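A quick write-up on the structure given underneath.
Rest of the complex left out; these chains stay put.
Order as written gives the chain letters A and B; numbering starts at 1 within each chain.
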Amino acid sequence: HAQPPMSLMQQIAQQQASADALRQAEQEMEAMADVFNRMVDACFKKCIPSKYHESDLNKGESVCVDRCVAKYMDTHIKIGKKLQALGEQAQAIQEQQMQQAA
Amino acid sequence: MDLSSLTEQDRMKMLQLLSEKQMKDTMRLYNSLVERCFTDCALDFTTRSLTSKEEQCINKCADKFFRHSARVGQRFQEQQVILMQQQQQGDQPAAAQQQQ
């Protein structure tokens, strides 16, 4: 049952990679759930009057919900691109500063 | 999500995590639903128990929220599928294929 050193290292590295993938998957699940929950809330506020006359979604509410989801996703994507551009900009400035410092 | 690097043990952990997450989400849904329907429907504080009018309102509020939430879930999934297809087709602008 003696383990050669290299194989042990590999084993540890594999376990680390697995733990990292697990944490990342966990974070992605949470991020997705957060998006969904906020969308549910936002579209409920936009489309469902708080009078609750009946249990069903009526025609007008249903159409509103469909459009609301589409618009929400659109907003999500647009702001995502903005954030990405901002991140790249910040990185470019940082790199420029590091070059000037060198 | 790239789960190919998971060990067998972590795959099991993943499933457990998923079920715990689901449990937690259900709890959160439950609690937020109570808060929402209570806030919108309980309007009379001259009595200690819910009036029949308040109770009806709470029932409709909960039903409506379930249906709303299910509908948002369906649309969300559909959009996710469209977005994935677009990404595979080489990152075309998302808005272009979503008009009307």
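Definition applied: contacts are C-beta pairs under 8 Å (C-beta built on N, C-alpha and C of every residue); 3 or more make two chains touch, one makes a residue touch a chain.
Predicted model only: the values in this text are computed from it and were never measured.
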Chain composition of the complete assembly in this structure file: A x3, B x3
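Everything that follows uses one rule, which is that only the chains that are shown with their structure count from here on.
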Whole-Å separation of chain centres (CA-atom averages), chain A against chain B: 15
Interfacial residue positions of chain A with respect to chain B in the complex: 14-15, 17-22, 24-26, 28-30, 33, 36-37, 39-40, 43-44, 47-48, 50, 52-57, 61-62, 65-66, 69-70, 73-74, 77
Chain A contact footprint on chain B (complex, rising order): 1-7, 10, 13-14, 17-18, 21, 25, 28, 36, 40-41, 57, 59-61, 63-65, 67-69, 71-73, 75-76, 79, 83, 94-95, 98
